[in-house]
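Shown here is a partial selection of chains from the complex, left in place.
Letters A and B mark the chains in the order given here, with residues in each chain numbered from 1 onward.
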Amino acid sequence: MLSSNPDFVPRIGTVLEVLSILGIFVFAASGALAAARLRQTIVTFAFFALVTGVGGGTVRDLLIGSPVFWVHDAAPAITCMVAALLVWITPRSFWSDHALDWLDAVGLAAFAVFGAAKALNFGVPPFVAGMMGVVTGCVGGIMRDLLAGEPSILLRPELYVTAAAVSSGSFVLLRWWGIDVPVASVIAALLGFVLRALAIRRGLGLPVYRGIRPE
Amino acid sequence: MLSSNPDFVPRIGTVLEVLSILGIFVFAASGALAAARLRQTIVTFAFFALVTGVGGGTVRDLLIGSPVFWVHDAAPAITCMVAALLVWITPRSFWSDHALDWLDAVGLAAFAVFGAAKALNFGVPPFVAGMMGVVTGCVGGIMRDLLAGEPSILLRPELYVTAAAVSSGSFVLLRWWGIDVPVASVIAALLGFVLRALAIRRGLGLPVYRGIRPE
């Protein structure tokens, strides 16, 4: 029903492309940082950076049937290598203990918006496009945590998937209301980021399920 | 050689579609239940339900080169959301400690049959179509356990992959013998489910490898 609005489907514009490169860079850096915590080598830094940086977008592209964005264009892969090198050569003091969380928060918001936009662009129904943003935003971080053998960021007490859902869902809604792509992108990304920031700083969370005692 | 039978390739019919929706629903519920055990929020319930509910079919579709079934049709995703909500709002007593195992068993049998049928439909050789059913049936549960950080259901002592192989393999064989799709589907799904039920209730298992001592 939402697609009755003729101007609803966004074209990928400058703001979205900046969001995408930004998301790749910060997720890649968060991947390299996870490798740093594990005292790995520069090559493993690069591998973690690549998987974390392009993992979310790769799954999105496979799901919506688009050619995988980084395979025929070397720019995203090079972005990941630069992020890995930067984490490798910068002094330790440059990266606080919570740097991973903050980079992840930026990537989450940026990818959630970009994922929803690209899915809408491919004719995916709005409800599913919103989910596509969530899956896209969360998959990079999940892969990083799986590779690193760390407890998944999904399972921390503060809200995480919810922030992606807010960015992704609000982008779809703003587009439905006829808001321009650049404005909708920035508002939606900020909403998700602020929510995740509150979660990181103040432990903000949704009510958790209390019906079943953990075993 | 098997494809010489002109009537061999099944058309996806009513019984198979019911099996598919049933499989999605019960796997989604098992995903939500895993989120419940981890005391997560409603949004994480929905994420776990989505990944578990459509994960197996997604991998099958990517492997056989079909468009991913839930991306251009919102019904499966909505089914997952309904399952998540149901687990969230129903009282604890509604879900026994073993509910996860039983839901998983139904989903395993249903997906194994549906996966094999869809693969045959796409012209995949019978031997590989049987494997496709196994992979499809097992991937949802594996993803759920990986996300939840739980020991994989694959590694429990009772048989699991075997039940999927029985459903999937017997469907391919029954079709080869010329049995109609609805009858073959129901028989094959029941065979796998009964085997898995025996595994859950009586610890039924195949002989395990004894040549190498665990480290």
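FYI, a residue touches a chain if its C-beta (ideal position, glycine included) is under 8 Å from a C-beta of that chain, and two chains touch if they have at least 3 such contacts.
Predicted model only: the values in this text are computed from it and were never measured.
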Exercise for review: Assuming 2 chains are placed, give the number of copies in the entire complex as this structure defines it.
Suggested key: 3
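Going forward, only the chains that are shown with their structure count from here on.
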Revision key, fill the gap. Cα centre of chain A to Cα centre of chain B, whole Å, reads 29
Review point. Which part of chain A faces chain B closely enough to touch in the complex?
Key: 62-65, 123-125, 127-128, 131-132, 134-135, 138, 142, 146, 151-152, 154-155, 159-162, 165, 205-212, 214-215
Check your understanding: Residues of chain B touching chain A in their complex?
Key -> 33, 35-47, 50-51, 58, 62, 67-68, 70-74, 77-78, 88, 91-92, 95, 97, 146-149
